[in-house]
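For reference, the structure discussed in these notes is given below.
Heads up, one of the protein chains got dropped from this complex, but the rest are sitting where they should.
Moving on to subunit A:
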Amino acid sequence: MLVLLAAHLGVAAAIPWWARRLGRTVWMVAAVLPLATVAWASVSAGRVLDGGAYQESLSWAPRLGLAVALRLDALSLLMLWVVAGVGALVLLYCRYYVERDAGRMAALLLAFAGTMSGLVLADNLFVLYVFWELTTIASFLLIAGRGETAEQRRAARQALLVTAAGGLVMLLGFVVLGQEAGTYRLSTILVDPPRGGLVPVAVVLVLVGAFAKSAQLPLHGWLPAAMVAPTPVSAYLHAAAMVKAGVYLVARLAPALAEVDPWRPMVLGVGLATMVLAAWRALRATDLKLLLAYGTVSELGLLTAVLGIGTRTGALAGAAMLLAHAAFKAALFLSAGIVEHQTGTRDIRQLTGLGRRLPVLFGATALATASMAGLPPLLGYLGKEAVLEAFWHGTVPGNINHLTTAVLVLGFALTVAYAARFLHGAFGGPPGRPTGAPRRPQVGFVAPVAVLAGAGLVLGAGYAGTATVANAYAEGYPAGPQGSYALSLWHGFTPVLGLSALSLILGGLLHAVRRHTLAAAATVPRLPDVQGGYDRAVAGVDRLAVAVTRHTQVGSLPVYLTVLLATVVLVPGAALAAAAPSLGSPPLWWSPAEPLLAVVVVTAAAAVVAARHRLTGILLAGAVGYGVAGVFLVRGAPGLALTQFLVETMTLVVVVLVLRRMPARFVHGRTLPRARLLRVAVAGAVGVLVTCFALATSAARTAPAVSSGYVRRVAETGAHNVVNAIVVDFRALDTLGEISVLLVAAVGVVSLVRNHSHKGAADGGSGEGRRGIFPTAHWDEPRQTWLPGADERPGGERSVLLEVATRLLFPSILVLSLFLLFSGHHHPGGGFSGGLVAGQAFVLRYLVGGRADLGVAVPLPAGAVAGGGLLLAAGIGLLPPILGGVPLESAVVTWHLPVVGAVKFATSLFFDVGVYLLVVGVTLKLLSAVGVSLGDAPAGALGADREEEGSR
């Protein structure tokens, strides 16, 4: 089975290529696989009909208990014959029908045949669902074609939306059902059906999915709309196979779930209502395909009802009727296709007298129509008798038997009437008025119609064979109260025979007085238009989506942020308030210095808000940073304070360098006072929330801090500074990630700033003019070379004081940085602080001596330094595993050097050196980026600003 399904999909994928080579022969190739399926099913039939089953399973996700489980039993066999048999005939028919784009259509039809076979073979609810939705997709693609007309696109979309939405509902039902049953295996559920609990809910959900797929009221609108698809597609998907999926599901689950409460009322109510109303609707159709489509909806309603009642007779009748419907409806669609292909129209009002011109087709079609009307000895009659029997003597509780039977007879009468209307409309009428001269269709074109129509005759007349298959399916039910019914053409003079005759007579009368019928129909108030309902629903969803988008996606960043923060305040804030945790008894302050620092920090922060100048804002933000560093110091984190000081300085330098070209003042916001008030309120609320949250968190500690272990074991790392030991040893992987982030950020800055370097160079050209603006002092212009690269700067920008100071300071700062690096293991400091100090030495060189001097100071490319640092750190981390240790492990090593004596160090020192190099490299990279591209001289920027402001 798995092989067959895989072959379908494989061949379908290859067909578009073959279609170009083979032309029309490709349809023959495509028909091979369905024929093989029919053959395989027939070979397997013996064992299946004896009550056995074929099973196959492919493990898919064993841990989730998912397996592609397939099972061939009697019902599957019946459906497989229908799917593959009709499929093969339709593909052969397409050889004559399809004029263009054959490859795509053949591939899709074959793929559909494969997925539909999979659907009827599936033994796992999820597998069934997957195939179910695959057939929906195939249907969508086949209806849409190449999507050339709006009508096609719209019909395809409707079919997809309705059936896929139904499928989702059904999936929900499957999940409920599977959970209640404890298994998702269909055969197990059937053997031991779940009861009680949520099973009624599952029943409703699953039935809704089945009704959507099988076009039951009120979800049937997509099926008539889908008639824009080519006729073979309508015949195969929308008459014989795909729409039967819902019916199949009903038939499959009825033995297990028919007793669950909402099942019978739903299938009977919906099924019979659909049967009558759609048949009535078919009477008014003038388009042959539309007539057949409503006929199909009607028949599907009948099948749903009869297969759903859950009795043995019902199952027998349903199985026979299902076979009969597949054969005659496919035949009629194909016939309508030939009529359209040969005459160019399928409008009843234009077609006339075809019966005499195309006698063979007429004969075959008449046979199929007779089966639809339920004339003996055809299969349709066999099914109809059984259906009437099932309802007349059915086990449906209460007095509803007579009512349902009456409805049924009415439905059959209408069926007879529209069957007559179809035959008369397509082929009847006087031959006098020619509708063009139709060419005689080729034999191969009509053959599939004849075969399908003939099947109705053979299976009807040879009812014993049909009964065998139907019995095999119906065995799941106990015999009815009136004994076991058997499919037969003749049961003697029974009430059922009378009802059958009554429906024929009624139908014939309806057809005879059809003009009056239609006139009467015109006076009957029309039912609410389902199509209109669908349109309104879709338009409503569209409008809702647009309205939601318009109100939520306003495109304003401040609004988004306000909403986000308000959510933060409301949801976690409400949770915090609801939990009302104890805030403990926090001390007012830890040390007297804290309130002072807090005042500095808060004042500076508040001043940032009031700042009008960019530079003021940056400096004030820096002040906040220094204040925070002071807090770190007070609270026993000198290393952290050192790093914070250095980082703050570096941030200031970078931000000032980048921003010196932007306007000096902030843009004045046009914020409304109300909006500003809202922002203040939201931001204030977040602040209050964070304060409460912080207090609550720190009071909620229940376990001792993990770091006590670090303090105890710090001696193993050879370090005295526990923070440094954590950074380079205990949690070195964190540090590795962190320095990588730093490097990536630096690369990002470079790429963002440098992308316009050519433009920046062009802007630098204006530097010539601005020298006149600034009066230049020449008294401190250096006469000697203090910094090697500084000579390249114009004299007016140089200062001997600064250059001498830099010359003196630069080596000292570097030595300090090295000291911090190497002493970090024992005292506050470490790779970060050392690297930042060294970086600031280079900043000094850059600011005083310019870009060229920086180049002299560091002859290496910045990227190489940074990359080397990362490589060193990572390499040191990876060395231990090579030597048989754990990554990032370190050891304490003691060397005895001749002069120095014993040198004891930890190998994690090299990791810290890597960090140091990376930080230096990142600093250089940032400097090179913001320095090179932002104009050669900072003053130029100011000049440009002035020009800009002047022009405003």
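One rule holds in what follows: a contact is a pair of C-beta atoms (placed from the backbone, for glycine too) under 8 Å apart; a residue touches a chain by one contact, two chains touch by 3 or more; residues count from 1.
Keep in mind that, in the parts below, contacts and distances are computed from a predicted model.
Undergrad: So one subunit is absent here. Using its UniProt record, which name fits best from "Cytochrome c-type biogenesis protein CcmE", "Branched-chain amino acid ABC transporter permease", "Na(+)/H(+) antiporter subunit C" or "Carbon-monoxide dehydrogenase large subunit"?
TA: "Na(+)/H(+) antiporter subunit C"
Undergrad: Pick out which of A:Val554, A:Ala577, A:Leu860 or A:Val893 touches the chain that's been left out of the picture.
TA: Within the whole complex, the residue contacting the unshown chain is A:Val554.
Undergrad: Check the options A:Val631, A:Leu888 or A:Val913 and report the residue that touches the missing chain.
TA: From the options A:Val631, A:Leu888 or A:Val913, the contact with the absent chain belongs to A:Val631.
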